[in-house]
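Heads up, one of the protein chains got dropped from this complex, but the rest are sitting where they should.
Should a chain be cited, it is by its letter among A and B, assigned in written order, with residues numbered from 1 in that chain.
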Amino acid sequence: MPLDEQKDLEVRDFRIVGKRPLRPDGVDKVTGRARFGADMTAPGMLVGRVLRSPHAHARIRGIDTGKAEALAGVKAVITSADFGEVDDDLVDILVNCMAHEKALYDGHAVAAVAAISHAVARKALKLIEVDYELLPHVMDVDAAMQADAPVLHEDAADESVPDGMSKNVVRRHEFGHGDVETGFAAADKVLERSFKTEASHQGYIEPHACLASMGPDGQADLWVCTQGHYMVRNTCAGLLGMDASQLRVTASEIGGGFGGKTTVFIEPVALALSRKAGRPVKMTMSREEVFRASGPTSSSSIDVKIGMTSEGKITAGWAELRYQGGAFVGSPVEFGAMSAFAAYDLENVQTIGWDVVTNRPKQAAYRAPGAPMAAFAVESVVDELCKHFDLDPLQVRMKNASSEGSKASYGPTFSKIGLPTVLKAAKDHPHYSAPLGPNQGRGVAVGFWFNFGGETCVSLNVNVDGTIGLSVGTPDIGGSRASMCQMAAEELGVPYEKIRTIVADTASLGYNDVTDGSRVTFASGLATIHAARDAIQKLCGRAAQIWGIDEDAVIWEEGYAKPAGENAGSFEPLSLAEIAATAANTGGPIAGHTEVNADGAGQSFAVHLVDTEVDPETGAVKVLRYTVFQDAGKAVHPSYVEGQFQGGAVQGIGWALNEEYIYGEDGRLQNPGFLDYRVPVASDLPMIDTVIVEVPNPGHPYGVRGVGETSIVPPLAAIANSVSAAAGVRLTHLPMSPPRVLKAIKANGQG
Amino acid sequence: MVQVQIWGSLKAMTGGEGELQVEAKNIREMLDRLAEAYPRLKPQLARGVSVSVDGKIYRDAWFTPLKPDSEIVLLPRLSGG
Partner (left out) sequence: MSQVHVSTKINGDATEFLCEPEETLLDVLRDRLGMTGTKEGCGTGDCGACSVTLDGRLVCSCLVLGAEAEGREVGTIEGVADGEALHPLQKKFLEHAALQCGICTPGFLVAAKSLMEQNADPSEEEVRYWLAGNLCRCTGYDKIVRAVLDTAQEMRSA
């Protein structure tokens, strides 16, 4: 039965959903037993290592691997020649994993070896001779758009790009409705500002790691830390010319992803090495490789123009966003352009996005990709307009807020959304009216993410002793196994402890989309609920048989099959365990399934409030107080919802204050390590307070909205607004590291 | 007949039209009819779109029914991180 036809949101009292039980995989993680990407071994395993270009842009005239192959202990050496033709949609991924004619960034993989030890592998890499012809490089997004910029690809632009632009401009996007010029004419003040953000990295603590094992018959196993093992299977099968069924991928526990592990880097290389060597190959990225050669975010250059009346009504919003996505098509400028004004109900709005290539690593998603930079730019201008008219910033957001029935800046009409409720929660909160001291400032910003559902399969098996085995296909990156157990327990009416959820490998379930898009609690949750209901139907059917009555005459209540009413007969209720015990006699094993393409994901809106203090002598910023207000629809496990709010906020703090990719004149990354790529540490931060708002999503049986991504959207803006207030000068370039803040203070004549 | 809204940068492929009319009962038919009527939309449609129907967003569901008064908006294919 299509999910649309079933009842969607139901209002009910929950027994276990909404509580905070201990997560089922927790003990393994606090004892070191849990196995992550680099924690697996295989007999005869080799070590794989990658040779990477030291040049930002170079033609590869030839690669001589002879000496490396001859070194004792080396079992395989590969280059792009070891990969065949692939489908068009995989070409960029393949070239990023192993350079073809050109090295396109510092760190771009050009060859790889498999050897009996790290030491031999390192020696072998040094013996590979690559003949590079250096080419001029370009690193900055605006510089790459200039007519005289060095060109990366001759033919990457598509039909959306107007003639006459630099070949590095590969896509143009536009969204909006109404007429912005009319809107500006109706404003009492029109403000136009430009902003820049530097590239940052998701910063997951676990480097990429995998263990590939291909047999002589072409069948392979891959153990890998990933956000999407089905995606890895399909992509690697495509890149290696295998059938999907020949490759079984198992998702290890994953030590952080945030979008950076939604693609492949070393996995196809490990498989190709294993194929050539005929032995298992384990590959890990060093931290330096992670920074140089996995997928950081785009850096951006954004112009925003907003018109407002003196009463605080926004009459028009316009933005032009320029993002560089590294050396390949696909920066998230499209999402940036779509989300920039999403929080505002505007008659006149227009956003234009340019996707630009540069000699940097291929970008990968970072939690709400494209949105944080856009929100920074828009919310900064709204903030400045509020100050200009001396209006309360939350009041202005409330006056212009998108709500049910508003036409979104990206097109559709919003159904029920939580923005007005979230804004009110922020306005009423004591943080908003707490006093501030000298050199302190408060910042406010709104954020939004679309969320989506995606393809999801769940299998729920009833064990003979009445316990439940739940198999899902979405890697658990934030504690989702706890939520799945809760939802299954809620439906079945059995204790939470009787349910065990595992993340099954690709051979055990149908296709599952990647864990991203804040989709797991929504989509795997929805699928779990429906699989449980499927199992319940079967359990009721067994009870009906045992009692000799019609299946329609049996209901399920709190873990028991019961006759539906007096007319059905007076039978003692049968517990799930009792029915399970006789499953073999009544028809065989009992299981519920769902295979679905889940639609109806609900957007999640957030407001962040932050107080900072700026040291006018050093430009250093201290975060004093931070409160996150976000709509979760229905918080299945509030602790893990709070965790998403706090984690996203702190990543945003790092991005706003310190984190940036620093390239030298030579196009080489200067800070590929945690010492100089400075992420927030415990002593930088206060507690991050959270307020969970629940405006249920009509598209989910419990009202769940994904929350994982929205939390990184407001912080850049909120902190910029706070620091600008504290420093007495508007900051427009992120990160607001001490030198930048100090420079702005001095330029403003206050130093 | 259904009305389909397309986003700004696609208007260049439809001669400036932002609201398109096609005969379709579901998403698959709507996309096919659009490709026939506006061949320059084909590359984007091939790359993939999400479709919002009365505020609910669908990524790939071909047989989602469309009513004559449905609000239908084409969007770039949504994903996340």
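Just so we're on the same page, a contact is a pair of C-beta atoms (placed from the backbone, for glycine too) under 8 Å apart; a residue touches a chain by one contact, two chains touch by 3 or more.
Keep in mind that what you see is a predicted model, and the values were worked out from it rather than measured.
**Student:** Counting contacts across the entire complex, name the shown chains the missing chain touches.
**Tutor:** Result: the unshown chain touches A.
**Student:** Can you tell me which of A:72, A:147 or A:687 touches the chain that was removed from the display?
**Tutor:** Only one of A:72, A:147 or A:687 touches the chain omitted from view, namely A:687.
**Student:** Write down which of A:150, A:183, A:207 or A:600 is the residue touching the left-out chain.
**Tutor:** Once the missing chain is taken into account, the touching residue is A:207.
**Student:** Counting contacts across the full complex, list the positions on subunit A that touch the omitted chain.
**Tutor:** 20, 22-23, 25-27, 29-36, 38-39, 41, 119, 202-207, 253-258, 284, 286-287, 477-479, 639-640, 642-643, 646-647, 649-651, 673-675, 679-683, 685, 687-688
We adopt the following convention: only the chains that are shown with their structure count from here on.
**Student:** How many Å are there between the centre of subunit A and the centre of subunit B, using C-alpha atoms for each centre?
**Tutor:** 26
**Student:** Under the stated contact criterion, what part of subunit B meets subunit A in this complex?
**Tutor:** Interface residues on the subunit B side: 5, 7-9, 11-13, 18, 40, 43, 50, 52, 54-61, 64, 71, 73-76, 78-81.
**Student:** With touch defined as at the start, can you tell me which subunit A residues reach subunit B in the complex?
**Tutor:** Contacts found on subunit A: 4, 158-160, 172-177, 202, 258-260, 262, 334-335, 338, 350, 352, 364-369, 410-415, 449-455, 516-519, 597, 599-601, 699, 709.
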